[in-house]
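Right, chain A next:
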Amino acid sequence: MQVPLSWYLIVAAALFCIGLYGALSRRNAIGVLMGVELMLNSVNINLLAFWRHIEVATASTPAALSGQVFAIIVITVAAAEAAVGLALIIAVYRNRRTVAIEDVDMMKL
Partner candidate 1 sequence: MDFILNFWVEFGAWVGGLLSNWGLPDWAVNLIADFLGVLILVVIGIMAVLIFTPMERKVIARMQDRPGPNRVWPYGLLQALADAIKMLTKEDIIPTHADRALHMLAPLIVAIPALLVYAVLPWGPGLIGQDLNIGVLYIVAISTIHVLAIVIAGWGSNNKYSLLGAFRVVNQLLAYEVPMVLCILTVVLFSKTMSTQGIVEAQTIPYFVTMPVVGLIFLICAMAEANRSPVDLIEADSEMVAGYMVEYSGMKFAMFFIAEYVTMFAAAIVISTLFLGGWKFFGLEDLAPVLTPVIVFAKSVFVIFCMLWFRATFPRIRFDQLVGFAWKFLVPLALVNLMLGALVVKLTENIWGQAGLMLLGNVIVIVVTFFILNRAARRMKEAPALKRIVAVER
Partner candidate 2 sequence: MSEFFFNLVWLLPLFPLAAFAIIVLWTNRNRLLSTWIAWIGIGLAWILGWIILFLSWANFEELTPPVHGHPVPLYSIPTGSLQLTLGFQVDTLTALMLLMVPFVCLMIFIYSKGYMNYGTENVDPRYSRFFAYISLFACGMLGLVVSDNFVTLLVFWEIMGLCSYLLIGFWFDKSYPDPKRITPKEAGLKAFLTTRIGDVIMLAGILLLYSQTGTLTFTQVFSEETLHHLATTYAFPGMPWATLIALLIFGGAVGKSSQFPLHVWLPDAMEGPTPVSALIHAATMVSAGVYLVARSFPIFVAVPGGLQLSVVAFIGAFTALFASTIAVAQNDIKRVLAYSTISQLGYMIAALGVGAYVAAVFHLITHAFFKALLFMGSGSVIHGVEHGHHHVHHGHSDTDHSDGDFDPNDMMNMGGLLKRMPRTGWTFIIGALALTGIFPWAGFWSKDEILAEAWHGFQHGGEFGVTMGWAFFVWLFLTLAAFLTAFYTGRQIFLTFAGQPRTEAAKHAPESVPSMTWPLIILALFATFLGLFGTPWANQFFTLIGEKAEVVGEHLPHGEFNLLIAGVSTAVALAGWFLGWLIYGRKPLTEPVDPLEKPLGPVYTLLKNKYYFDEIYQKFIINPTISLGRVCATFDRRVVDGIVNAVGTFGRWLSSWLRKAIDNPIVDGAVNGVGWITAQAGEFMRATQTGNVQNYILVAAVTVVLLLFLFLIRA
């Protein structure tokens, strides 16, 4: 007896919202990054849940793998994003001795 799809989706949604909150409310850039990672994870859960419950069931080819491949790509992107993001954070920290986002507002005139 499988766990129904909707359960996964709801948990993923919850994870996403929590991540969103983190990304929105953290002062520390690294915290924001963590929030983003959470969101990415929730997306992955969705992808795999859909893959397991829908693609596998209704696939024409013997091995239907779009979901997994997509998830792998997301993980890759997450890794790249983390690397670059942390590099940026470290660079900012080095130049401005802070990683608080609201202090990094050179965009503002």
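The rule is short, and it goes like this: contacts are C-beta pairs under 8 Å (C-beta built on N, C-alpha and C of every residue); 3 or more make two chains touch, one makes a residue touch a chain; residues count from 1.
Criterion applied: all candidates are chains of the complex that A comes from, given by their letters.
Just so it is clear, the model here is predicted, and its values are computed rather than measured.
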| item | value |
| --- | --- |
| Pick from 1 or 2, the complex member that touches chain A | 2 |
| Residues on chain A engaged by candidate 2 in the complex (per definition of touch) | 20, 23-25, 32, 101-102, 105-109 |
